[in-house]
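So the structure is just underneath, and the comments pick up after that.
For this depiction, one protein chain was excluded, whereas all remaining protein chains were kept in their positions.
Moving on to chain A:
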Amino acid sequence: MELRHCRIHISPVLGIRLIILAGIGSCVFVSSFSSEEALHNSNVEPNAAHCPETYISKSYFKKHAYLLDPDFQDFMAHELHTGSCEALQDKLNLVPRLSILHQHLIGEGSHRRLSSSIRFKSLPESLPEVPAHFCEAIIIERLPSGVFADPFELQHLLQRGVFADAAVFGDINLELPSFRSNRSIVEIHLDIGPNILSGHKNEVEINIELPLHARYPPLGKRGFSAVQFGLPDLFLRCSIEGKSHNESCLFMSTHGGAESQVVAAVWEVPCGIKEHEGVVSVITFITAIVSALLIVLTSIHYSDITDCNHLKQS
């Protein structure tokens, strides 16, 4: 009863908050709730006419239960409407692309950061006639099952303004070992800036550090299990000012040319050794039983002794 009573008092406060949120109703605001769960839970959904699905990966998981590389490649090739952009119809080949410069892991142990360096390079011919626009880089990391990103940690980074948007999709159970878990996707959005397509900046280099955590790997023979990363999928999304409404244009960057030289990171995670199985089980149980017996024997034999002379005189 007390609980319900309290909720009545609270809901108006929250209601007001939601009204304010709905009033603002912009894509940017909604994105501040960006973990997969938070988006699902939020009552405030972006207006579909002006703002397409914030997260590309969310569309994938609407159709697929698990992350499988062939499915995702198929999804990118056929279901993402990349390159269709009215405002830039005849200049699509002039739109600059993003490319990955290098990817490596920082730190040691079970909690490390995947550092990726991404380059945005303007083409020699800029597009002066493009209407006012704002672009963001979208980085999609398809994580191997041996690692996970903590959505709540990402939320913390979002609050600190490290990313414009970030969300985790797929298996977000943080506690399962890798042989019981499925893969997940981390999608990060970073603001590149206004009117970048028509600007004269030659090159922008973006560094991102994504905190990741190792799951317990399957048992092995040599004591370490290699977790192999893939290169991220890169997109450029620009919101271009139109007459009636803003148009959102999505451009995909493919790894080609010099970029293919980039070596994806590998994480060596310590793993249990299968040969330990028998010895560990036997010694564990013997230790438990011996300890238990010692306590039992002490309780039976020594609880009778109540020597007052030894009492602590404090």
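Brief remarks follow.
Assume a residue touches a chain if its C-beta (ideal position, glycine included) is under 8 Å from a C-beta of that chain, and two chains touch if they have at least 3 such contacts; residues count from 1.
We adopt the following convention: contacts and distances are computed from a predicted model.
One chain of the assembly is not displayed; among "RBR-type E3 ubiquitin transferase", "GPI mannosyltransferase 1", "ATP synthase epsilon chain, chloroplastic" or "small monomeric GTPase", its UniProt protein name is "GPI mannosyltransferase 1". Residue-wise, the contact with the chain that is not shown comes from A:Tyr216, picked out of A:Tyr55, A:Phe72, A:Phe120 or A:Tyr216. In the full complex, chain A touches the hidden chain at residues 3, 6-7, 10-11, 13-14, 37, 41, 108-111, 151-152, 172-175, 177, 179-180, 216, 218-219, 223-224, 268-274, 276-277, 280-281, 283-285, 287-289, 291-292, 294-296, 298-300, 302-308, 310-312, 314.
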